[in-house]
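Please read through the structure below; I'll follow up with questions.
Shown here: the complex without one of its protein chains, the others still in place.
Up next is chain A:
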């Protein structure tokens, strides 16, 4: 993995090792899926013992991109030739085990995390990042509820939705989409090809032009986390960069609550007093009952430069890319390093149950 930073550097921007490392980790993140054809819809003469397909799917990928290999499996192993001729991929659609329609245009990682938090409401479970349980999907072979799925189940519609999301993220970051629209057609296509082929270098060769760089927060702000731990290369005060993650208007961020509601709020990277906007501050502003605001810490002194505030128990936890995220992570950094391939930082909120 140490070879990547050198291939990632671009003539305009240098990406430090840690940024690339996190982007690489996000890129390689995958989730286990168990795909089962709805038993009521299995064509006659199917091999019923084998209708289950397991896959470790990339988080940044999309369901329509998985359909070809699922189809290949079903055709080879489960269906007979007669059934294979009748079935049309356009009629396929997915549902979770609980009966939630799975959207074509949501990244698979988001679908998985959203499932995790919905489960956290019903079942007492502590989020675990080491053991992942396969999410069970039910594949239906006929009569898709088109008006609820919102998009046609083909790769082209998925690409359009993906590009739309990239542009919306661009708009939210910079107030215009000129970084995205400034890309040549080949480059725009290359971004999508990168997703389709799961090619990190192809994707980031272009994506780096629209993603903010990770430079430290403006010098007046003490930011123990980002400047020391996450930006080891930025010890000396760099000139404030217009392309920096800290100079964006707002981080493209959505908060997903269990069972549906999505909150999308403007998330400036710096607070009014110039300190970086942290995840805990953001969540306690918008989901205060699950993330009660922490009482202020005593003022820092020379003896105790980082005084700890008395902690308040939080009933909620934040999952970003499947990882329970530390409350003092900065939104600017999260937006530049842990965002999905579509540029969005998706925060899924789970609930601890006793």
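In this section, contacts are C-beta pairs under 8 Å (C-beta built on N, C-alpha and C of every residue); 3 or more make two chains touch, one makes a residue touch a chain; residues count from 1.
Operating definition for what follows: contacts and distances are computed from a predicted model.
Engineer: From the list "OLC1v1011684C3", "Ubiquitin-like protein ATG12", "Translin" or "GPI transamidase component PIG-T", give the UniProt name belonging to the chain omitted from this structure.
Structural biologist: For the chain missing from the view, the UniProt record says "Ubiquitin-like protein ATG12".
Engineer: Per the definition of touch given earlier, which of A:59, A:167 or A:281 contacts the omitted chain?
Structural biologist: Spelled out, the listed residue whose C-beta touches the missing chain is A:167.
Engineer: Take the complete complex as the reference. Which residues in chain A touch the chain that isn't displayed?
Structural biologist: Within chain A, the residues that touch the unshown chain are 103, 105, 121, 150-151, 160-161, 163-165, 167-168, 170-172, 176-177, 180-181, 185, 188, 250, 257-259, 261-266, 286-290, 315, 351.
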